[in-house]
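The structure that follows is given in the form of structure tokens.
A single protein chain has been omitted; all remaining protein chains appear in their positions.
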Amino acid sequence: QDVKKNDSIRINQYGREVKWLSLNGEAQDGILNFTSDDKSYSLWFDNRIQFDGGIFSNDALNPIGNGATIRRARFAIKAIIWNNWYGELDLDFSGSAVELKDAYVKYTFDSGDLNIKAGHFRESFGLETNTTSRYVTFIERSLSSKLDPSRHLGIQANHWKDKYILSGGAHFNTVGELEEVTLSQDANKDFGLDEGYAFTGRVVYRPIIDNDKVLHLGVAATYRTPQTTAEVPNSFRYSTRSYSSINRKKYIDTDDILNVDNTNMFDFELAGAYKGLMFQSEYKIVNVNRMDDLSSVNIDGFYAQAGYLLFGGKYNYNKAEGEFTRISRGKKYGDLELAFRYDYVDANDFDAEVYGGSAEGYTFGLNYHFNPNVKFMVNYVYTNNDRYANGKGKLYIGHDLNGDLTKDPADVIETNGNGGDDFGMLTMRLEMDF
Amino acid sequence: QDVKKNDSIRINQYGREVKWLSLNGEAQDGILNFTSDDKSYSLWFDNRIQFDGGIFSNDALNPIGNGATIRRARFAIKAIIWNNWYGELDLDFSGSAVELKDAYVKYTFDSGDLNIKAGHFRESFGLETNTTSRYVTFIERSLSSKLDPSRHLGIQANHWKDKYILSGGAHFNTVGELEEVTLSQDANKDFGLDEGYAFTGRVVYRPIIDNDKVLHLGVAATYRTPQTTAEVPNSFRYSTRSYSSINRKKYIDTDDILNVDNTNMFDFELAGAYKGLMFQSEYKIVNVNRMDDLSSVNIDGFYAQAGYLLFGGKYNYNKAEGEFTRISRGKKYGDLELAFRYDYVDANDFDAEVYGGSAEGYTFGLNYHFNPNVKFMVNYVYTNNDRYANGKGKLYIGHDLNGDLTKDPADVIETNGNGGDDFGMLTMRLEMDF
Partner (left out) sequence: QDVKKNDSIRINQYGREVKWLSLNGEAQDGILNFTSDDKSYSLWFDNRIQFDGGIFSNDALNPIGNGATIRRARFAIKAIIWNNWYGELDLDFSGSAVELKDAYVKYTFDSGDLNIKAGHFRESFGLETNTTSRYVTFIERSLSSKLDPSRHLGIQANHWKDKYILSGGAHFNTVGELEEVTLSQDANKDFGLDEGYAFTGRVVYRPIIDNDKVLHLGVAATYRTPQTTAEVPNSFRYSTRSYSSINRKKYIDTDDILNVDNTNMFDFELAGAYKGLMFQSEYKIVNVNRMDDLSSVNIDGFYAQAGYLLFGGKYNYNKAEGEFTRISRGKKYGDLELAFRYDYVDANDFDAEVYGGSAEGYTFGLNYHFNPNVKFMVNYVYTNNDRYANGKGKLYIGHDLNGDLTKDPADVIETNGNGGDDFGMLTMRLEMDF
């Protein structure tokens, strides 16, 4: 076949004669892949369906609706061309809207341990945030991980060896959601505002690393000027849903913190694995520095989690990215993963008069991995919100002197630790990656 | 080639060694497909462009604009992995908006005649609704088929043999349109409302079935609580365009029927084919049960259609799904299909004081099938709306005593059967599936 084709000429649709390489089509652990013999060219798809459901306890102060959703409906196309160049286009269509996830170009030097990325992709900040939603341990990431910048436009350099990773980037706006894009374009049109920028870096050190075990230490930092994707110029806001995309309420919400000059954040990572056992934790702190005499605002949080594979499976670690990747199942027919997480975030800064609320969550997870592509996840989460976690004054957080529900922290008669809306939830996910 | 590759190792982008299967790339009747020799893996695309145009008669009471549109611009990726698992992501981009069509995972048991689906897909209700838009006989489905629930989130089991199909599912919201998703998310956020649920089942029996002929009897039923995708909580609404996506008016519209406790629907299917001749019909009835003493609302409708292939082609029937599929052309260069449909829907329930309007339509169709992937369709439709089909009071439906156009059924002087806006239309479609 090759003989027959080698002497034939290819003309592309733009009228140009093209060079061509024969490709081998393969299903690589269920993922369609086309690669040339010399591996200078490779293209693959990366699609993902996450079908989620959630049931919430009835004794919450604010009623919560049960429901189901397509959490992610992802289509991605990724390619290595001309040996060193890589391009990725990753889109989400859940909720019948588009979100531009990754859209970037990467050049990897011949050494293989140094690359430069340019486009829209995740900043090198946050172990859990940088772990793909295919492989995070729980259905939703921890509250504190929602502090991380995640995907932004920019340029990033990455260098890694077995023992370490060095990563640094300069970043601009995000273009991941239509609303943010529109806000930023309007700020440009109406006020001529610069988009804002950020410098972000991460260092990972692995004193122990082999096929069976890893000990991972990391630290990341970012300096950020206010971005025009915010509703109000020169503002910062942290708000998050609570462990489920089905319950749409945002208990924790600082609202717009105004007159922001810059923000800096630090992240400390500690993680490790030994065969079928893993743990992972991060502590994050954000300082929102304001103009004039306004005091800066501090928000911090952390999580710690552990997982265990019951059928003899093994946790795997991705050295280039410095994060956990897909597990190895212990049995051909699957593996059962038990996991627990405690997490906490504190978006109150009483000195700065910011009352975003604080919350802790206890998450119990059970994941069944049918094969490399299909898993079923069940999470039980109990969350304890404080009395300031009232969704900017829109949610009940306790009772007043008359015994009526109140949204005002000042009126709450519950003793410390008992105010706030606390509740449990049972969430499920069926996921297929293909 | 296989020898050379068998001993090489594959590492995926997440740093994991992967198992791989060599795939055969094929164009299967114009559809790109990659399948492994053992057929445990198969992936294919399913794209569709429908370019429509429509011309409307000038004597309608309400002027109708002529125009053209991309009716569907579909991209779908579908895969069988690990023998039993199937995933599908099917998206529509017509109108420069996204609609999430199918996004689901299916597990088929080894017997091949039993499967379970989970995600977003069509409920097993409605023969015409469940027939893909690739293969429906006319450019638009009948008015009564717009009563069917179509795609919703949920879980469904299907079992079939030559003589029968049993199908049943539990369902939740739809996520097919951004507006509905937003309404549902707001209902969750603001009121903590549960999404609503439905149980749906279908039985098909085929007393006659062989390669040349089929007689198909079916019955389906569904019980539904109000869903949060509605504009108003606890409401039900039926409204539909009239045989064309180009004429944007909705003559038939019940508006929001409020205080709904639950809805049940029944569907009766009768269809058959003998070589190049087919017929298909359904009768549907919806009971909208309201709270308190409010009387329930009844809406019903039916259609009956017949088709004939002039160049010796043959109709084909899909036993697993219980519906007609692509025809076989009589000639290599194509086949010409003649078809006729009469349909009727009655969205008036005078006892319940619901005046949604009723309508009947006469549809003449001429389809030229160039090859398995390309067809050209022409439909002439004459529709006879009654005086209540006034688009919630926005459309003219006759003349008053002064001879002026009126939107109020009470003022119409036309005799029974002559009120309402009646008109003809000529619609066309060029379709390519690839």
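Read from first to last, the chains carry the letters A and B; within each, the first residue is number 1.
One rule holds in what follows: a contact is a pair of C-beta atoms (placed from the backbone, for glycine too) under 8 Å apart; a residue touches a chain by one contact, two chains touch by 3 or more.
Owing to the predicted nature of the structure, the values given are computational and were not obtained by experimental measurement.
One chain isn't shown here. Among B:N83, B:S295 or B:N371, which residue touches it?
The missing chain is touched by B:N371.
Give the residue, chosen from A:L21, A:I208 or A:M291, that touches the chain omitted from the document.
For the chain that is not drawn, the touching residue is A:L21.
With the missing chain put back, one of A:I77, A:I209 or A:A304 would touch it. Which one?
Of the listed residues, the one touching the omitted chain is A:I77.
Kindly state which of the options A:F34, A:F125, A:W160 or A:Y238 is in contact with the chain not pictured.
A:F34
In the complete complex, which positions of chain A touch the hidden chain?
Interface with the chain not displayed, on the chain A side: 1, 4-5, 10, 12-16, 18-25, 34, 36, 41, 43, 77, 79, 81-82, 85, 87, 89, 91, 97-100, 103-105, 118-120, 153-154, 172-173, 175-178, 180-181, 184-189, 191-195, 228.
On chain B, where is the contact patch with the chain that was removed from view?
Residues 24-33, 37, 44-45, 47, 49, 51, 53, 62-70, 73, 75, 78, 93-98, 132, 135, 246-249, 316-321, 325-326, 370-374, 430, 432, 434 of chain B touch the chain absent from view.
By our rule, only the chains that are shown with their structure count from here on.
So what angle, to the nearest 5 degrees, turns chain A so that its CA atoms land on those of chain B?
The C-alpha superposition of chain A onto chain B needs 120 degrees.
Need the CA-centroid distance for the pair chain A / chain B, whole Å please.
36
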